[in-house]
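Yeah, one chain of the complex is gone here, protein chain that is, but the others are all in their spots.
Here the chain labels run A, B and C in written order, and each chain numbers its own residues starting at 1.
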Amino acid sequence: MSEPANTAPADPRPAAGPNWQPRIIGFLCYWCSYTGADMAGTARMKYPPNVDIIRVMCSGRIDPELVTTAFARGADGVLVCGCHIGDCHYITGNHKTMARMPLLKRILLDMGIEPERFRHEWVSAAEGEKFSKLVAELTEQVRRLGPLDWPGLMRARGVGHGMDLKAWGE
Amino acid sequence: MSTNPNNAAPVAKLKIAKYWAASCGGCDISLLEIGPNLLELIKIADVVFWPCAADFKYEDVRNYPDGYIDLCFYNGGIRNSEQEEVARLLRRKSKSLIAYGQCAVDGGIPALANLKTVKGIFNASYHDNPSIDNPAGVEPQPVTPSEYGDLEIPRFYPQVLRLKDVVPVDYEIPGCPPQSDRVWEAILALAGGQVPLQNRNVKVACYDKAVCDECKLEKRNVRIKEFKRVHTSIPEPGWCLLEQGYLCVGPATRSGCGALCPAAGMPCEGCYGPAGDVVDQGTAMVSAIASMLDARTEEQAQELIDQIADPTGTFYRFTLASSHLKARK
Amino acid sequence: MTADRHPHRPQSPPAEAIRIGVFICHCGGNISDVVDVRRVAEEVGRLPDVVLSTTHMFMCSDPGQMLIEEKIRELGLNRVIVAACSPTLHQLTFRRTLGRAGLNQYLFEHVNIREQVSWVVEDKAAATLKATRLVRAAVGRIRHLQPLAKRRIMIHPSALVIGGGVAGLVATRDLAKRGMRVTLVENTPFLGGRMAQLYTLFPSNEDAKELLGKLIAEVVHHPLVTVHTSAQVMSSSGIVGDFRTKLRISPRGVDKRLTQVGIAMAACPEETISEYNFGLTRRKAIYMPYPGCWPQMPAIDWRSCTKCGKCQAVVGGKGIDLAQEPKEIEIHSGVIVLATGYDPYEPMFGEYGSGIFPEVITLQQLIRILDPEGPTAGQFVVNGRPVRSMAFIHCAGARQYEGINMPQPSGKVNDYCARTCCTAALHQANEIKERFPGIEIYDIYQDIRTYGRGHENYYERASERGVIFIRFDPMRLPKVRHDPRGEKPVVIMVQDMLTNRMDVEVPVDVVVLATGVMPHDISELVDMYKCAVGYDSFLLEVHPKLRPVELAVSGVFLAGSCQGPMDITECSAAAAAAASKAAALIAQGQVEMDPFIARVNEDLCSGCQTCLTVCPYEAITRDPRKGVAVINEALCTGCGTCAATCPSNAIQQFGFTDTQVMAEVEMLLADMMPEPLPTGGSHE
Partner (left out) sequence: MTTPHVHTKEGYRRISIDPITRLEGHGKIDIFLDAEGAVADCYFQVPELRGFEKFCEGRPVEDLPRITPRICGVCPEAHHMASAKACDAVYGVELPPTARMLRELQYNIFFVTDHTTHFYALGAPDFVMGPDSDPATRNIIGVIGKVGVEIGGQVIQCRAWGHEAAAIFGGKRVNPVNAIPGGMSKPISQAERERLEEIARWMVDFGKFTLKLFHDLVLANPAYLDLIVNGPYIHRTYSMGLVDENNKVNFYEGQVRVVDPDGVEFCRYAPHEYMDHIAERVEPWSYLKFPYLKGVGWKGLVDGKESGVYRATPQSRLNAADGMSTPVAQEAYEEYFETLTGDRSGRTPVHHTLAIHWARVVEMVNAAERALELIRNPEITHPENYRTLCLGTPREGVGIVEAPRGTLTHHYVTDDNGIVKKVNLIVGTTNNNAAICMSVKKAAQSLIRRGGEVKEGILNMIEMAFRAYDPCYGCATHSLPGQMPLIVRIRRPDGEVIREIRRDRPTA
């Protein structure tokens, strides 16, 4: 009780150790971007292992909530990929992505998440190389920023620490 | 649900308590608004703690046996250590703890402070402020030594937490403030044991559907061509405000209020929190509104998005503490 | 964690205990050389509900699939995960495997640890970790999968083919031959399309019109075929198996009782430019494009006809009726084939001097000129003077570059290769060298792409015959100017890449622009059938390799150059493919559709109607009585856009519900968050 009222707890995020690897979640549409990622594989293009891909049918299915959830659950970065505008398998599904992600970006900024941690790009089924470069680039950007560790941050700020039922005993 | 309390009221009189934390008191007013039904409430319940109403002190509550209180209505979020301590005390003394009102449920408006740092908040209040006179740069301290002993005030927390962030909560009554008719229905249900006890975070006194379900304004299924602000343009009466370009959060907001604001020509500001089983009201609104834009190119989309003055403050006005991210880094 | 999704409603208990089987594929070293598959199996085996976690050399092999079947029966597995190659390759294979074992085929999850792990990750430890994470995510997701059933729809045994060019004709013929009732719709008064404007064809040098004549005969005389010319598609409704298409048929004004065709045409006082000859000649308001056209009778062009009645008068009113009215009919069909073809690129004013110099013509015009039955009866005369020297400029309206070439009204430049023009131009070059030896030919190109069988020969023979090739730099386009010395009408200024950027001037009598192709404007049809359109504004197939002639809208097929630049050989191949695909579909009698459609939860839908504006297929409507959204499952293609849009989570997409995708995210990051924070859900 003796610390001054206005001191927030020390930044709880772990310093990036030598073995630390950025954790990035990628949401890809099936017809263009996921196939593009496959193409990178077929062409044996090497790129960092840090982006874990979740496949949806269309980038229009990517609810911004998935992005914030990923960060909240401990992702250091998020990647969203869809077909190029005008090239959508579902005609205009990616038009929604085109509007949602920039709006989401403004909210992430307000929440103090560096813009470099969140990318949304158009990757066609033919752009395996573009995809592999994209992943390498994003991984590097996030690595430079260091860990985000949102769960650690929230816990350090008291979210859920009262959940320890024994603690009621005061 | 029966509105005849004789069905609902148990034989023994209920013991009820009410406490406010980081909130404004609108919640207490809303309880009052149940009007004549207060009479019925009195028949079935005694007040055993209610600082603003009766002269019971913390000491009295400490002396109650655990589980002594049947229904404890806690309004307000957790902004400081005292509010958390009282929350734990009341949790221990209560059979059912009810988060009453938007602040206790989702953080409410005070949780907008989660977009700012504690330092910033103290600066704005005690240092960098046009009328402040604080040459010594004094700030409130949890403990201040005085000639005859230490003076204590609660510790200011780094961010606003919801009641359920610090203790388990049985029921939630959303709204800023909750609408009285809904509240009365809920109280009867609780008193009559019609909702299972100890069922964590069951939302009562509200509906699942979004505000549009109750809103009378007409939808024309047009995309949003530009965003407008209430003070610079006059909405066309009778037509959905969102389609007209006013930032109405109704589609992403739980109903129960009766869609009063749109009826008064003002966009819904989301005071009942997210609808249905949605967790994050802000992203729900981001997704919906962005999908409605009349944009064919990325440039057009960006142009429209730039017209939204304050997405975070608008879409999370009452629920920041419940959002996935909860607070600024 | 699923409780989080339903913070205020009691959870429905799981119907049955989840029993997950995980099968990890070595892919004969393709995977196991990099990923320690046994390690992955071990790790995943520790997860709750995982009953079996094992590996196999080739999961997709018969023994591999057999193993899955056995284990499902033996261990009572009710969820199956296969970690192997990309789902685009074997997802279906394994779904069938489940089916054979009596398990609903949608209780399956395919994890891609080859294309997206072993082939792209160098570090073995990292690859193994990544594979583990991905399979772990699948375990999280598969818990929430529900049995799904494919959708079935009966198919009306008939086809509608839109477009009477070579592709449309081939498709029609093939469908009819398979016993399907076919309606062929052409919006001009004559069949044949662009092919009718050619005369000899590469690589065989056959006569175009002769070949076309045979094809048309096969079609129009087939009992199962109905042909409508001068017919426009007005509107279309319905879905695969049951399309209803409204046609507006303009009157021909002429019937077969008209015998004195020449006299009638001669009597007509109205003249207009001939589309058939690309404006090189003029025609009458009552006209036939060329002698051998089908139908073998003129048509009246109502735009230029003044109904003066002179044609009627000279033939005594026999077979000509100027009073006919357009009529509308509805065609009921199970499938639709789009064969709407292309238009030659129209050079813009001033582009390579076109519009400025009458000596600058297009490849199509050249072909008409060289046609013995053409405007000059085969004489190589342009603008009234015989041609002694000429030049081709390639890539006019193709392989353009932003900032270099003038964009289309759409703002885009044609950055694609038009594919047909190189060979066509060289084909003509050889033709000219044969028929008019001594004519100097310059071929100014950025690249020569004679890719087809036998096409390269045209290039070789052209060089042998002394065609002079000059290669230009697409960043510095050739310029066509008035020849200052006056020897020739025009001179081409170009920097020759082959002689190390030497600036050369080429004075010629004629400049022929090897113009590319653009899709025929069918914007109405695009909206009507919700066609996907590519960045090159040609129609877009579902998948270039796996489903090359199908549109995303099931029951609609692509034939020929509406899909991209093609020569006749390719058009026919595509048309045949479309026909057989369509026929196969009709033959099934019913269609099966993926069950990944979206559905509305009426208890949560507030009727905010946001989803109505976002559905690309207009599959969502509002039930005015209940005030909630309703999804037409037959129209829904399962993109899931509405599900992501719905601000009440009232719309869920089967196979991609919020819970399922959310669980994937949570499991991928499970190691980042030991125990869950309160998100509004249960705390126990």
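Keep this in mind: a contact is a pair of C-beta atoms (placed from the backbone, for glycine too) under 8 Å apart; a residue touches a chain by one contact, two chains touch by 3 or more.
As the structure is a prediction and not an experimental result, all values here were calculated from the model.
Asks: Of B:V211, B:C261 or B:V278, which one is in contact with the hidden chain?
Replies: Going through B:V211, B:C261 or B:V278 one by one, B:C261 is the residue touching the chain not shown.
Asks: Using the touch definition up top, pick the residue from B:S30, B:S291 or B:S323 that touches the left-out chain.
Replies: For the chain that is not drawn, the touching residue is B:S30.
Asks: Spell out the interface residues on chain B facing the chain that's missing from view.
Replies: Touch set of chain B with respect to the missing chain: 20, 22-33, 35-36, 38-39, 41-42, 46-47, 50-58, 76, 79-80, 82, 85-86, 108-110, 112-113, 115-116, 120-121, 123-126, 129-134, 138-141, 143-154, 156, 176-177, 180, 229-234, 257, 260-261, 263-266, 269, 271, 309-310, 313-314, 317.
By definition in this document, only the chains that are shown with their structure count from here on.
Asks: Taking the touch definition from the header, please name the shape of the chain graph: line, ring, star, complete or other.
Replies: The chain contacts form a complete graph, every chain touching every other.
Asks: Quick one: report the Å distance separating chain B from chain C, using the average Cα coordinate of each chain.
Replies: Each chain reduced to its C-alpha mean, chain B and chain C end up 53 Å apart.
Asks: Approximately how many whole Å separate the CA-defined centres of chain A and chain B?
Replies: Each chain's C-alpha centroid was found; their separation is 29 Å.
Asks: Considering chain C alone, which of its residues make contact with at least two other chains?
Replies: 614, 641, 644-645, 678, 683
Asks: Could you pull out the residues of chain B that touch at least 2 other chains?
Replies: 165, 168, 279, 284, 287, 291, 324
Asks: Tell me, which parts of chain A touch chain C in their complex?
Replies: 21, 23, 25, 31, 34-35, 37-38, 40-42, 44-47, 49, 52-58, 60-63, 65-66, 69-70, 73-75, 84, 86-93, 96, 125, 132, 149, 151, 154-155, 159-160, 163
Asks: For the complex, give me every residue of chain C touching chain B.
Replies: So the residues of chain C in touch with chain B come to 4-10, 603-610, 612-614, 627, 641, 644-650, 678-684.
Asks: In the complex formed with chain A, which residues of chain B make contact?
Replies: Within the complex, chain B contacts chain A at residues 78, 81, 84-85, 87-89, 91-92, 115, 117-119, 121-122, 139-143, 152-153, 155-159, 161, 165-168, 279-280, 282-284, 286-287, 289-291, 293, 295-298, 301-302, 304-305, 308, 311-312, 315-316, 323-329.
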